[in-house]
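Removed: one protein chain of the complex. Kept in place: all other protein chains.
Just so it is clear, A and B label the chains in written order, and each chain counts residues from 1 on its own.
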Amino acid sequence: MRLEAKGISFKYGKNPWLFQDVDFEIEAGEVVGLTGVSGRGKTTFCRILAGFERPVEGEITLGGKPLQQTGVHPVQMVLQHPEQAVNPRWKMQKVLQESGPLDDALRERLGIERTWLSRWPNELSGGELQRFCVARALAANPKFLIADEMTTMLDAITQAQIWQAVLEAAKEREMGIIVVSHERNLIKRLCDRVVEL
Amino acid sequence: MSILEVENLSISFQQYGSGLKRRTLDVMSNLSIALEAGEILAVVGSSGSGKSLLAHAILGILPDNAKTSGDIRYNGEVLTPERLQSLRGKEIALIPQSVNFLDPLMQVGKQVRQSARKGDAISRQKAVFERYQLAPHVAKMYPFQLSGGMARRTLLSTAAVSGADVIIADEPTPGLDETVMKEALENFKEFADEGRAVMLITHDIEAALTIADKIAVFYAGTVVEIAPIEDFTGNGEKLRHPYTKALWKALPKNDFIPIPGAQPHLDDLPLGCLFAPRCPLMTEACTKARPEMRDLRGGKVRCIHAT
Partner (left out) sequence: MKTNLSMNRRQRTLWTIVLGFLLLMAILFSKTWVNTGNILTNLETRNVAPSFEHLFGTDWLGRDMFTRTMLGLSLSIKVGLLGAFGSTAIALILGMAAATMGKVADQFISWLIDLFLSVPHLVALILISFTLGGGYKGVIVGIMATHWPSLARVVRAEVMQVRSAEYVKVSRRLGKSNGWIAAHHIFPHLLPQVLIGFMLLFPHAILHEAAITFLGLGLSPHEPAIGIILSESMKYLSSGLWWLAFFPGLSLLIVVRVFDKIGGSLRLLIDPTKAHL
């Protein structure tokens, strides 16, 4: 199954175009790096792919059909700052269950300890929170996962742990991954090909 | 003599758990570290390892429920809270990680001039703007009109004109693309070349390696190793602490293979060595007592097995 973006243009209100006429495609199971100078709208482009924003022009199709706007989105995104992506008033168990019933295998694969489930978000470090965000995204069974600077704020060991888990899961499920990162070594390590925006 | 010395610094927080019981969390234990003039010390560790707390302790901006013990000495003189108040921003300057630390309602030129204490503020501000390639008209702009790069150079200018001898930079690089990052790191190098001491707090060991002289590795609220950057090479054979080795091996440019497990939580710290539960070298002795910091091969390490 292929995710395809054709002629995507975007701007906020009456501001100048952030980007215009961008084409992008990714096959199932593929790992694609997305790079470019900061300020070129990489994050906004990813948000469009994941359904957070609607493009001003252009169309996104999955397997030839346009993406539906309701229901579980087949393209899930993990953001740079996990603190903003979890409700601070929820215990971690509830955060994880938002995308479906608890999956112990997935939890253990991401190194999430059972005792963390009964904690509040502010009691966990950024690395621990990000594991939850990844687990939550994967439990929604997405066809594609977008990692927008997913491990930028994390130490090297946590970064490697999370990526190992994500790559394994992607292989099993034939899931495609879009990697946005400014770290050249990481992109080189992870991606089958790299696209410059 | 070191310009800034931290000796046996411990910090604990009073916190409420569930319900009414108040408990004490030891967030930092027996931390010792020294900053030398003309040197860049990188403080590296994961989030929750206490590296930002160290900066806050040095600047005296810990929250009210924190209790500290141990000494922080500046030029050999113990820093009391009052003394600190008078040094902050003058002798010790912080370069914050975010542009949000600029006053949104004040022209940036004025903000920079306010930090200058010696000499003619206006000419110093002009000189520093020229050095960081900020056009003269930028001085009349407000923070919201600046691009990310300009704002960062403004923050640097503030520290530069302050004439502070100790500069602490808290996570200055995440999310910067390569050219901008290089430029930012170059700036810190310039500070050190002028004879100031720079403490670079970051989780990005690769960025730290490009400019630092020494790296202090933090884990669960203490320093496990202080090593010169030359030791970060090959498979990490020259490194002393097993955690540092693991950190080095997990980098994408090296093996990209992580060790399992996670940093212990502050309310559930092991009795012995803090790294013992994840350590391949763990023996029974490790679980009994916290190892002391000791000198080893031109660096320092907190591990009984390190050779």
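Things to note:
Convention: a residue touches a chain if its C-beta (ideal position, glycine included) is under 8 Å from a C-beta of that chain, and two chains touch if they have at least 3 such contacts.
Computed from a prediction, not measured in an experiment: that's the story for all the values here.
Hidden chain, full complex: it touches shown chains A, B. Within the set B:2, B:15 or B:52, the residue that contacts the chain not displayed is B:15. Considering the whole complex, the residue from A:46, A:60 or A:85 that touches the absent chain is A:85. Taking the whole complex into account, chain A touches the unshown chain at residues 50-52, 70-73, 76-77, 79, 81, 84-87, 89, 98-99, 122, 136, 140.
Think of the hidden chain as still there; on chain B it touches residues 13-16, 20, 22, 63-65.
We adopt the following convention: only the chains that are shown with their structure count from here on.
Per-chain Cα centroids separate chain A from chain B by 30 Å. Partner chain B is touched in their complex by these residues of chain A: 37-39, 80, 111, 113, 123, 125-128, 149, 152-161, 163-164, 182-186, 188-190. Considering their complex, residues 44-48, 147-148, 174-178, 180-181, 203, 205-206, 246-248, 250-253, 256-263, 265 of chain B touch chain A.
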